[in-house]
Structure formats: structure tokens, C-alpha cells
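One chain of protein is taken out of this complex; the other chains stay put.
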Amino acid sequence: MKRIVIHMFLKPEPTVKDLKGLVESAGLTLDQLLEMYYEMSLIREFEEAIGAKYYEGKNPFNMASGPIRGEMHLSSGQEAVAVGVGSNLRKEDVVVSTHRPHHHAIAKGTDVRKLAAEIFGKSTGLCGGKGGHMHLFDKEVRFSCSGIVGASFPQAAGAAFAFKYRGEDNVAVAFAGEGAANHGTFYETLNAASLWELPLILVVEDNMYADSTPKSIALATPHHFQRAMSLNIPSYLVDGMDVIDVYLATRKAVQRARSGGGPSLIEAVTYRFRGHFEGDGQEYRERDEVEMWRLMDPITRLGNRLTKLGVEKERLEERRKKAKEKVDEALKFAEESPYPEPSTALTGVFR
Amino acid sequence: MKRIVIHMFLKPEPTVKDLKGLVESAGLTLDQLLEMYYEMSLIREFEEAIGAKYYEGKNPFNMASGPIRGEMHLSSGQEAVAVGVGSNLRKEDVVVSTHRPHHHAIAKGTDVRKLAAEIFGKSTGLCGGKGGHMHLFDKEVRFSCSGIVGASFPQAAGAAFAFKYRGEDNVAVAFAGEGAANHGTFYETLNAASLWELPLILVVEDNMYADSTPKSIALATPHHFQRAMSLNIPSYLVDGMDVIDVYLATRKAVQRARSGGGPSLIEAVTYRFRGHFEGDGQEYRERDEVEMWRLMDPITRLGNRLTKLGVEKERLEERRKKAKEKVDEALKFAEESPYPEPSTALTGVFR
Amino acid sequence: MKMKGISQAIAQGIAQEMERRNDIVVLGEDVTYWGAVFGFTMGLFDKFGRKRVVDTPITEQTFMGMAVGMASVGLHPVVSLMFVDFLGAGFDQMYNHMAKNHYMSGGQFPMPVTVITAVGGGYGDAEQHSQVLYGLFAHVPGFKVVVPSNAYDAKGLTIRALRDPNPVVIFGHKLLTGLPFLPYEGEEDEVPEEPYELEFGRAIVKTEGSDLTVASVGVMVHRAMRVAEKLRKEGISVEVVDLRTLVPLDEETLSRSVKKTGRLLIVDEDYMSYGMTGEVAFRIQSRAFRELKAPIQRLTVPDVPIPFSEPLEREVIPSEAKIEAKIREMVR
Partner (left out) sequence: MKMKGISQAIAQGIAQEMERRNDIVVLGEDVTYWGAVFGFTMGLFDKFGRKRVVDTPITEQTFMGMAVGMASVGLHPVVSLMFVDFLGAGFDQMYNHMAKNHYMSGGQFPMPVTVITAVGGGYGDAEQHSQVLYGLFAHVPGFKVVVPSNAYDAKGLTIRALRDPNPVVIFGHKLLTGLPFLPYEGEEDEVPEEPYELEFGRAIVKTEGSDLTVASVGVMVHRAMRVAEKLRKEGISVEVVDLRTLVPLDEETLSRSVKKTGRLLIVDEDYMSYGMTGEVAFRIQSRAFRELKAPIQRLTVPDVPIPFSEPLEREVIPSEAKIEAKIREMVR
């Protein structure tokens, strides 16, 4: 089954020869690929650790208890999208993300210690504990997100507008799910970005579901990309479980944006291995489906390719281990950090 | 110039032979065409009369004074769209219109007396004077409108949903401008309507401007229709100055909708001869342009065709005269009607 | 039957009306498998299928607008706005159309729409998923605003809404849903199996007292009642009034209470300024001016977004401890 599945995806898995050619034409070195492997591992380890912590003190399950409260949306399975895009970005570029923001934040370069601390609601967190998991802001790397579906598109467009206005060659990226792309803001932003040739990249992570709603009952078409094309925006449908495919499309989109060519859309077909949020009973999908997609785990897939390209297993394991250590350290930092002073809740509405 | 202009439009003006063929294939009789001529004349006469009344007591110009207060958006030039669509509709069908609603209302069959009275703010008006020109409601013929741009799309979709739900073969029509079609609700409604195969027809009146904003600086593309096509919705780009072209496309769309086939889009290229609203200085367009479009006046154009098809001038004039009489009578009715009791302002929020 | 929480009560009310009538259609995000996340539509999908229980794309403006269109031709849509916080994505269709079309059309177009939305914080979901915002709906004319505090009220008020030819917004507090994944601050209530209606605009005295009146809605009613219970043992006699609906507002019951106690504390989970507390205070100072022994006071979310971290969230949402302290201060 494993072989079959991999081969039935967007493109057939390349032979070693074709893989070498692909990597070369992408202008990627093995070291860069290893770095992507590390980044994806860092995200996965981070979220697995957060996921585990989230359930502490939640037996029976209750969102309000335990060291991490509220909703928790993890991205396991979608790491290749974040890293394939993020590898093309600079610190000055803007990323606006969603209710499912960890992978984007880490791929943009947010310090995982501050990220973890924010998720724990600690004073050392990115926002001093005010934001939490769904409202992450990191001015340092120009990252922000919102728990409101569809909100990321225009905000990134606004940043792109500012870059163009000031003659800077930065780009702005909005991430959103395939559910969010049904929202009017997607269309409005596409029109504005195309019209004004904004250095904007919209990345739609099509993980097949919006909450409990499969895309078959929410989209009139199988994909979104042709909607953007109808607005004269170059649009890429990519294999979101293949970091190289995401990287390649993003490279073109970023080049276009930086050089004044205008916006692009990247639609990445992907899957979330976990529920929409933690605690999700997942009545809306079959277990088999999840299992099938797990066979395409983007981290394993890249690992296999690296092995095929001659990288020793040890080097991969070493990267994975380093990622885990970094995550352990971040969680330790977060857990040991103090909570914010209650009085800080009353300040900061206005500057 | 006249000849040239007419020939440079969407399609060349047909020869008499081709015209006969066209009318035949449309299944239209001369009487029906004469009726359309009458309807269009009625709209034109109505709006010219309202336009003239509007300026009474407004010298110097002040929106708050005179017998008709507030903004006034007239449709002169766009009559073919309203009538081409309206001729395909039944009383039970729903029409949801915009801030520029008179032509749609009349084409849907609203009583011009009650319409005029409402515009004058009289108790005998459609809404007892509460609505006025931009908020016309006529339950009798299932007509409503809204001054909020983009609001018509989902409301018509809701009515279409109800028809389908109850197994009725009525259709719902949303009118909107090319400016409104940039709004997110357009896209959201297209997706929902396509997804649920609603008996919905979206009619975009592309009159080149949204307020003072030419479409060249608001649309990333020359037209909207391909946006709807990207959502699998059959879409017609029609000559909005040619009632037969509008009629033909609408006939297909209505057939499709009534028989359960789902939504269609009709994008009608047209022009408003007057300003966006009365009092508009029209700094944003050249006078020549207006003059050029006036050469394509849809009423004159249909009149010319009817003459070519052998209808005597007198019959046309007689229709026009009848329209004028009806309008005169409606305005008389409106002017003579009493204002509503002030106390009625305080009732009717809740039923 | 015994019932824990408002979700089951609301869902039961809808189901019973749907059985009787074909004009009711439920729509919104995740109203099938997930019962609108907070259970207000749970079980309806199994009973009535996708024809009458419709998952929409994530398009608030559009499905709210569709509800307007549906109502205009005789359906009675029940629309889920998953969290009230999302109103901004669809507010135009609500306050400019749903709320106004009956009036503006001179009575031609009734708008029988029932909107059900989840509100409130206290479980760590922060600013965009913890607001209450009924103040916004209560301010614009044309909505009836219902905030049930218990299962019995929730069912009766829901059925009332479904028989009302006007737009009604039901604000269900998450901490009163009775769902296992959230804290529960209510009681077990006795709820009749058969359908019944409760009238709008009828406040209810939940706890009688003579020293001070607390006016409130939703989860705050329970907090106030627990504080009243505690203080009673110390000889401080607090009367707790559950307003139940903000529009229409039962000034009569509340002012009767304030005339008796002479003191009013309004406890509210919405933002402090320009909202519910100011309005209630206005009406009462106007009706009980002579009887008031001291200025009306309020305990609300100070004008800040709801922060995430537990100590911060606890600082801004009125707690039992804060209610108690405020009452002690007022009766001193």
C-alpha cells in the first residue's frame, strides 16, 4: 500500500536520478535540505511536546484546566508548507498566519522559547501572555496571526502595500486554510493585489477540512487556484507534503514579488494528522484516510529522499535530536517562567 | 460617427435579415418586442420625471430640500438590462436590487404609482414612506433592494435556497454593479450558489464606474464573468445596450435555474447617461465618452430595429406616449398623496 | 426531565419546533457533526439530515444575508454564529438588513430569523473567542436580545424565538452549555419534555434580599447567586435579578427590586463602557431616583480585550471574589 499511495499523489515520487535533477534545478544544496529537515523536525517536536503538555491536567478533558488552556490547533502533517515557504523568506518579510500558527511562526524564525512561553501564558512569552496560542505576535521577525478566519489576507496585503510604497523589496505572505479561502476577503485581496501588483504571496493550505466540514461540501470546485488565475494571478498547485515542491513554487513567487512583478498564489495540498483542535472526536473523517495520509509524512518523505541522496541516517537523527533538545529547553523555559502580574491585564490598550 | 460607434460595440449591429433571424431564434414576437419598448420607455420616462422633480426646490442645489430629498441614483441608459432580465421573470420570482433600483423595480412589475409615492415619502408609497428611493420593498412582486453595496447577492441566494428547499420552480435574481462585484459577498455567493445548485441569477450591470471610480482602477481584470466561470458557473457577457442580447442570455439562465440546473451569471456591459447620483459633477469622466454612449441608447436602438422590422413609427410613439401618461399619473398620485403621520415613525420595528 | 446546561435545552427546543414545522432550516458553520461546536444544534443532523441542517462555507456575511433572503419568502432560518466574536465578518447583513427590513418595508417583510451564538470567556480562549458583545446587538434597533442563564429558560426562550416573526439573537454562554469539555457553572434544571414558551421582557428575581440588588444575565447570575448565598449567612441580604432579555428589557421588575433595596450593582461580562451597564443604570436612575440610597455601581470587564493568560483573564472577568468585594463595599 505504501508504494501505491505515494505514487498516487500529485506527482509520482521521482527516481534517485530525477530527484538529483530536481534538487539541482531548485538550486538547493544537501545542507539546505538538511536544514529544512531540521526545521520541519523542530516544528513537529515542538507541537508533539505542546500537544502532550496540553493534555496534562485535562483528565477528564476540559479546555479550561491544565498548564495550557483554551483551544489548541496543531499542524502536524503540514510542516512542509511552512518550511518550503519560510526557507525563501527574510527577516524583513512579513508573515500573517491563522488560528493554526505554530509551524508558520517557527518557519519564520520566531524564538521557540518565547513561543512556548506565550502558549503557556507566561510573562516571558512573545506577548507577555496576553495573546496565547491563537494571537501570536513577533515584531522581531514580523510575524503575526489571527484567530479570525479570512483575516490574514488583507493584513498581509497592507504590509505588501507598505513595502511597495516605500520601495523596499520585501514580500508579505498570508497563510490560510482552504476553508478560509472561501471567505470574501480572499477574493477581495486577490483583486486588490493583482490590481496594484503587490509583493504578496497567498498560501492556501488545503488540508481537506475546515473544522468538521470536508471541502467537498464547502467548495464548488476541487481547488482554489483557478479562482486566483481568473484574476490574472499566477497560481501554483503544489504537493504540500513535499517540501521541495513547495519551495520551488515559492521561490518563483518570491522572485516575482521582490522584482515588482506582483502577487502569486500557492495552493498546497496537505493534511493535518491530528484533529482540528485537540479534543476533536473526528467523527467527520475515516481513520483509514488519516492512516493513508500519514504514509506521506513530509518529514519521513524528505528523510527518505536525503538517504537516497547519500546522507547518512546518523546525520538525520542528529538533526532530529537537536530539534528535540531545543524543544525540551524551550518548554523548560516556558514552564519555569513566571506568570504575568495580573495588573498588566489593565494596561496596554492604548500606547 | 454614429454608424461607427454602433458597429464597434460588443457585436456588430445585425442587418435586417440577421435581425429577423435573431428575433425568431429568440422566440420573440414583435408584440413582445413592442412591450419591451414600452417597459423601457416607462422606466426612462419615470426617471426623467423623477429627475426633474428632484431638482425642484433645489436651487442652489441641496439634497435636503425640495419634494424629493436625499440621494437620487437614476439608471438612464441601463433600461435594457432591467427589461431584458425582467421579461423572463414571473411574479413569484424574487428580485433583489441595489441603491439604483427603479429600473429593476419597474421591470419586475412594481406599481409605478406606489413607487413614485414612496420616492416622495408619502403614506401611499410602497413602504408608507419609510424606505424612500434606496430602500424599496414590494412584497406583491417580491422585490426588494438595499443601499449597501454587495448586499443583494446573498439575499437573493437565500430566496433561491428557499425555492429549492420547497421544491418551487421560482428563481431569484440579484442585480449589482461592476463595483459591487468586487465585494467579497459576490464571490461568497457564487461559491455557495454553485455548490448548492441554487436557482439564482446574478446580474452584473457593468456601467464602467462605481461612484467616481472607473473600473480600470478597481478591477484587476476587464470583466467579472471569468471569475464566476472559475467557480463552474455558466456566465454570459452580454451587450447591455441591446435588450435582445440580455433577454437571450437570461432566457437560458432562467431555464437552467427553473429546471434545477443551478446558477448563472449575466454580465451586461452598459452605461449610465446621468451622474452617479443627481448633483454629480462627473469630474471623473469625459463628456465625449458620455456622448458616445448616448448614441447607443437602448431605447432608440430597439426603436430603430423595430422600424426596420416593419413596425410603424406611430405605434412606437403611441407606446412612448402611453408610458408618459402612466408616469404623469403616477407622479400626480404621489404628489397629491398625504405624508405619513409622524407617529408611524415610532412603530413597526417589531412585528 | 433533569437537564444539565443550556445546549441540550436549546437543541431540544429547535428539534421540537422542526418536527412541527417545515419552514425551519438550520444553517451555519459546522452545524451537523459538531452541533455548531457548542451543541446548540446537536442531534438535529441525525434527525433532519443535510436538507434542513446545512453546513455553510466560512462566509458569515453571506449566510447571514441568505437568512435575510430566506425569511423574506417565508422560511424561518435558524442561523448559527459560532462565536459571537465573528459578528464583524457578517454584521452588515445583520444590523442593516435583518434588523431593519420589517420596519423599512412598512411591515411588508417580517424577518423571522433566530440567530444562536456562543459567548463568554473564562477558559483561556482570549480576545477573539471570549467576548460577549450583546451590547452591540442591543444598541442597534431591530434585534431581540436573549441571554438565558439556565436550561429551563433556554428552552422556553428558544421556542419563543422560533415563533417570533422578528430577528432574535440568543446568546448562549459557553460556561453554561453543560458540555463535557468546558467548565459548568450552572445547576441541573428540571425541564419539561413537551414544548413550552417563555415570554421575552420578563426578568426574574432569583434570590430575594433587602440590602442590595444585583442585576445580571447569563453566567454572572450564577456567580451573583453564589455570592448572595454566602453573604446571607453573614446577614447581608442580596437580591439577584436575572434580566433574561436585554431587548425588551423588564425595567419594571428591576426597579421594583431597587426601590426596595435602594442599592443597585450591575454585574456584566461585556465591556464596561457604552454597553449594558450604562443602559440599565439609566433606566433605573430614571425610575427609582428617589429610592436610590447610593450611586448605582457596576462590575464588568474593564475596557480591555480579554487576555489569554489565566491570571490576566481572571483579573478582567468579574469573579465571585470581585462581586463579593464590591457588594461588601456597597453595603458598608
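Per-chain numbering from 1; labels A, B and C assigned in written order.
One rule holds in what follows: a residue touches a chain if its C-beta (ideal position, glycine included) is under 8 Å from a C-beta of that chain, and two chains touch if they have at least 3 such contacts.
Worth saying up front: this structure is predicted, and the values here are computed from it rather than measured.
In the complete assembly, which of B:Val23, B:Ile50 or B:Met134 touches the absent chain?
The single option touching the absent chain is B:Met134.
For the chain not shown, which residue from C:Thr213, C:Thr261 or C:Thr277 touches it across the whole complex?
Touches the omitted chain: C:Thr277.
Would you write out the residues of subunit C that touch the absent chain, in ascending order?
Residues touching the hidden chain, for subunit C, are 61, 85-96, 99-100, 103-104, 126-128, 133, 135-136, 138-142, 246-247, 249, 270-271, 273-282, 285-287, 289, 292, 294-298, 303-305, 307.
List the residues of subunit A that touch the chain left out of this view.
Output for subunit A: 94, 96, 125-131, 135, 137-139, 142, 144, 146, 148, 151, 153-163, 165, 172, 184-185, 188-189, 191-192, 195, 348-351.
On subunit B, what residues meet the omitted chain?
Touching the missing chain: residues 60-65, 68-71, 121-122, 125, 127, 129-135, 146-150, 179-180, 182-184, 210-213, 217-219, 279, 283-284, 339-346, 348-349.
As a working rule, only the chains that are shown with their structure count from here on.
Which chain's C-alpha centroid is most distant from that of subunit B?
Result for max centroid distance from subunit B is chain A.
From the C-alpha centre of subunit B to that of subunit C, how far is it in Å?
Whole-Å distance between the two chain centres: 42.
How many Å are there between the centre of subunit A and the centre of subunit C, using C-alpha atoms for each centre?
Between these chains, centre-to-centre, one finds 36 Å.
For subunit B, write out the residues touching at least two other chains, lowest number first.
Residues 184-185, 188, 191-192, 195.
Please set out, as single numbers or ranges, the residues of subunit C touching at least two other chains.
56-57, 59, 61-62
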